Each structure stands twice: as structure tokens, then as C-alpha cells.
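With one protein chain withheld, the remaining protein chains of the complex are depicted in position.
As written, the chain order gives the labels A and B, with residue 1 at the start of each chain.
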Amino acid sequence: MSEMVEPIVDVGMPRHVAAPLLEIRDLRVEFPEIGGGPAIDGMDLTVGRGEIVALVGESGSGKSLTALTMMGLLPPGAEVSGGTALLDGEDVLAMAPKRLNEVRGNKVAMLFQQPKVMLDPTARVGGQVSEALRRHRKVGRREARARVVEMLRDVGIPEPARRASSFAYQLSGGMAQRVMIAAALSADPELVIADEPTTALDVTVQAQILDLLKTKRDTLGLSILLITHDLGIVSSMADRVAVMYAGRIVENGTTQEIFTNPQHPYTEALLKASLLEAERGQLYSIPGSVAQARAMQHGCRFLPRCPKAAELGITAQCSGAEPTLHICGDHDHHSRCHAAPEHAEAR
Amino acid sequence: MLMFLLRRSLVLSVTLLVISVLAFLIPYAGEGDPARKILQARVNDPGLEPAQVEALTRELGLDRPIFVQYFDWLKQAVTGDFGFSYTSRTPVGELVTPALSVSITLALAALLLALVFALPLGIAAATRRGGRLDNAITFISQSAVSAPEYWVGPVLVLVFARYLGWLPSGGWTGPAFIVLPAVALSLRPLGYFTQVTRAAMSEVLAAPYITAARSRGLSFPVTLLRHGLRNSMLPVMTLFSFWFAGLLGGAVVIEVIFNVPGMGRLLYTAVVNNDVPVIQGGLMLILTLAVLINTVTDLLYSVLNPAIKVTNA
Partner (left out) sequence: MPSLTAPPPTTREPWRRVGPPSHRPNIFESLVRGIGGRHWTFALGVAMLALFLLVLVLTPWIAPHDPAIQDLGNRLAGPSAEHWLGTDHMGRDVLSRLMWGGRFSVTIAGITLAICAVSGVILGALAARRGGWVDELVMRAVDVLVCFPDVVVALFLIALFGTGYGTLIAALTIAGWTPFARLMRGLALEINAKDYVEAAEVLGSPKWFILFRHVIPNALPPVAAMSFLRFGHKLITVGALSYLGLGVQPPDSDWGAMLLDAQPYMERAPWVGILPGAAIFLAALSVTLIGQGLDKKKKSRRRRSVASGAPGAPTPVHGSALDEGEAL
């Protein structure tokens, strides 16, 4: 394992920036009471400054849990059992609760899957938008109100002054997500973790919200960790992609590399599924489930669902030892598959 | 909303109709001549000669069909005129008004006291669900709910009035007189308020918008105050007003024990002495208020909680 750590340090670091904004190494999160192995099991991920990194995978692979862990908002019963997550050089996992409160909304903000239930049903929208601002920027009530209207206009909400005094139930899903974006950006965070921000929205609204996020990245120099299972969104948004399976990253690389030259059978399957769906309206499903993989003691976790191992006749190797996340193809491209050619700087 | 109002006012009027018919029939129940009982309420003279009774019966129209008499009675009743009390020889209205204000004071004192303790207890239990504190608070609330006030009351009197002599044992002539009855009365609502606060708060704390608020950097206590309280208070407030309506006339035992001149004791003594006009007036007032307060609460609930519209949609 130790020899693996070295190359990862510079993985995905955009060439123009010195240190990544978020650097997760060997993260482990467990549910001790439930058991069944770690939900996140030795995960590595970096997000550079101004970068959009997509974290993709099926439901159950641990994506949302990663997001909550980065916010220091673990669901009840979850425990971090190892690893570090450096945010701007400071380990989020080791922060005292008080420091976490200072960081949340200030340095890192979060967007959620179902914006409407993320807004307090009994409070007006404006107050929630200004919450982070007032918490972190020592802004008075009156000034905050003016800023809220500004911010709401900025995320494309018509009649922002009127909307500021609306309640969540009066907003459409798209409006609510815009409000959540305004709330997330109100204190100028450096990193936004967006957990399936458009999954619950109509397709047309999805595109608008994604555009908005991209514009914000461009104008504010935000970094975005975009969690999604929709590869269409990934291809239009992300600079880099990390594919998560059963609690760990199985492949990562630039978006172009991943889409044109996938090196892990799971990624291939995901791509195939999304292509089929897009082109023929046909659903392709990967046989098996993530849950099975968690029961695996050793060997590749994707093996029970992997078509490639049998094809290439390397099942014995795959069941014997779990492959490491090694460089393949582009120097920025890593795969956790025995079948992927293990040569650095090949091209 | 309009449908709601229409429906509720229909229900309210039917209820009042039924209650008023039953109240009207009280003089016809039990022993004695109903006409005499009714006359007694009207003319405030218990020692009528049979000849006078006959004359007055004709004069007041008490020989007419019973439903005509009912409407006569109702006409006077809606103006608050139920006649004279047999025992105190004063108009019922003059007895009921001060009694009601006493009951309102006592009910508010008891329920606010209950709320002051129940809110922190319920919230503390909700934030430590399943923990030792939660278990202890739950057990306290279960005990409070099971404690009869006519047992707690006399024990309080024994300890604080007789043994320690700190507080008066009964009566209603100053602020100190409120303490013991209010404490005794507050125990059961305290238990229920605690349980409802705990349930509502646990539900709210698991809500997604709490996570969202936390993600903006609000500390847990601030989130609790700003988003938790407001969202969990509606069921508590509903229960509060339910109890308030109930205690206006329902605090009979405590008012009797502590000699508090409220509605409950007024009604109770009237029933014991068969003081028909007071029974009629008191019952009509208490039951009308109970239904009215609860209707208004339901109305307020849907106005104050925009979330209802979402969940119903």
C-alpha cells in the first residue's frame, strides 16, 4: 500500500496550481453498529482550485456519504475510522466541532439532491439565504437583506425582493435549487460539494442549474465536487472524473480520458449503460449489486460482476489479490484493475 | 379554506344546538315540578304559592308546547340570560363571568408552568434520543402523566401549607394562592407536553433542512433554536390550546380541593345543589368555549404552517 501512496499525491493536480484545495487520502467510514465492512474503504480523491471534479458511481457506492463526511455532518451511526481530508491544508476529519462550524458555509458549502425539503418549511427563503453570510461575515440584518436580494438576482431568480419573503412550498424545484445555490455561495466558499444537485429536477431545469454552477465556477474561481450518477452531466461539466465503487475509487482521470479510454470494466459498464440509454432509450443494467461487493474479503470487489476477468482468463488473479489504483495511460489516469496496463507515462 | 370554515361553523352550530337542547331539558329531569324549577330561575323567589305558580306559568308561557318554550329559553340564553341562581339569588351571568376569569388565570398559570419545564425536557430528550437522559426524562413524563391531581394536590397542601406553612392551602385572594393549585394542575400537562415536544423535536432534528442549516455553519444549538423550535412548536401549541380549553371548566377537582372560585367549582357546586340555571349557563359556556377554542386552533394551525400545504399536496 505504501508504495501506492506516492504517485497519488500529485494525481489530478492541475498543472497551474501548487496544492489541491481538497485532498482526501485513505478515507475510511464505517457503521460500527450495523457492521458489514466500511462504507467508504480507503478512498483517495483530490479537487484542485477552480476545478470541477465529478464523483460518479451507482447508488450505494458511498458518494453521498463522502460528501457528508467532508462537511463533518456524518449521519447517525457513522464513524470515520481512518484517513485524512485536507481542506486548504487543514484536516477536516480532525477539526474540533467549533472549527467545523467556522469552516462550513464559509470555506466549503453543500448543495443537496432535493432542494425543496432542504429549506425550512416554516421560515422565509431570504433568512436562510443570508444565514451563512451573517454567520461568517458579521453582516447586520439590514445589509444582509439587501445582499440577499442581490444574491437571489444573481442566481437568476425573477423578482428577487418578493421571492426573498417566500416560503419553500411556493417555489418550484428549480427555484429552490437556485435559492440553495445562493445560500451556499453567500459567504464566498472556496469549495462547493454538490450532491446530485439536479437529479430531482426536470431535464430543462437541470441544464439551467448546471450552467449556473459552471458560470459561478468561472466567475468566482470556485472548486466543485460534483456527485452524480449521470454521465451526461459529467461530460458537460467536469474537468476530471473519479469513479467510485463499493467505497473506493476504481478509476480516475481527466474527463476526456475516462470517456474515450476507460481502463476499468466498471467504468466501461457505466459508459455503456449511459450510451445505450441515451441512444436507444434502452436500459442496460450491470448485473449484480454493490452490496455483494462489500462482503468480499479479498480480491477485486468488482469481480462478481466483472465480464472482463472471465474473458481474459484472469479470474484467479482477480480473486487472489485486490488490484491497486495504478497509473495507466495518461499520467493523470489511474485504474484499479488487473487488466489495465500498468505502465506510467506510456504516452 | 372557505370550505373548512363553512364546515366547521356547521359543526359548531349543530353542536351548540344539541348541547342547548340537553341543557334546556335539565329542569325536566330529576324530581320536582319542572315549571316550578323554571319559574324559580326566572322570578328569583323560592317561596311561591301554588296560585302564584299557576298565574306566573300562564304569564311566562310555560304552558305552551315544549319546543316553543325551548326557543324562548334559547333566545334569552344567547343574550347570556339564564335567570337567577337558586342558591345565591344573583343572575347567572354575574356568577359565571368572574369564575371564568379565575379559571383562565389558573389554566394559563398551570399550562405555562408545564410548558416552561416541558420544553427543555422534551428538547433535551430529543437531542439525546435513546440515551440515559432521554430514558430518565421519558420515565419522568410517564410518571407525571399518571399522577392524579387530586392526589398531588392534597400532598402539596400537606407539605407546603400544613407542615412548612409557606403557602396558603386554599382560597383565591392573592398571587400566592395560585401557586399550589397551578403546580398540582400542571403535572399531567407537563408530562404530555414533554412527550409531544420530544416526538416533534426528534422528527424535526432528522429533517433534511436541519442538515442544510448545519452545512451553512450554524452550530447545533443555533440550528435548534432557529429551525428546530419553530418547526416542532406547532404540535405543542395545539396541545397547549387543547388543554387550555379543557381546563377552563375541567379543572373541577383542583378548584374544589383548593377552594378556587373558578368555573369548575361553580359548576360542581351547582350540580351538587341542583342549581339548574347555573348548570345550564355554565355548561353552555364551557362546552361552547371548548369547541370554539379548538376550532380556532385548527384554523391557526393551517394558517401558521405553510408546510401543511406541501405535505397535503
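Annotations
Convention: a contact is a pair of C-beta atoms (placed from the backbone, for glycine too) under 8 Å apart; a residue touches a chain by one contact, two chains touch by 3 or more.
Fair warning: this is a prediction, and the values are worked out from it, not measured in the lab.
The hidden chain makes contact, of the residues B:W73, B:Y86 or B:W243, with B:W243. When the missing chain is restored to the complex, the residue among B:I38, B:L56, B:I137 or B:I279 that touches it is B:I279.
In the complete assembly, the contact with the undisplayed chain comes from B:V291, out of B:I104, B:V291 or B:L304. For chain B, the list of residues touching the undisplayed chain reads 7, 11, 15, 22-23, 25-26, 29-30, 135, 138-139, 142-143, 145-152, 154-155, 157-158, 162, 188, 192-193, 195-196, 199-200, 202-203, 206-208, 235, 239, 242-243, 245-247, 249-250, 252-253, 256, 264, 267-268, 271-272, 274, 276, 279, 283, 286-287, 290-291, 293-294, 298.
To be clear about the criterion, only the chains that are shown with their structure count from here on.
Within the complex formed with chain B, the residues of chain A that make contact are 68, 71, 73, 97-98, 101-106, 109-110, 112, 114, 116-123, 128, 131-132, 135-136, 167-170, 180, 183-184, 187.
Contact residues of chain B toward chain A in the complex are 207-209, 211-219, 226-227, 230-231, 304-307, 309-310, 313.
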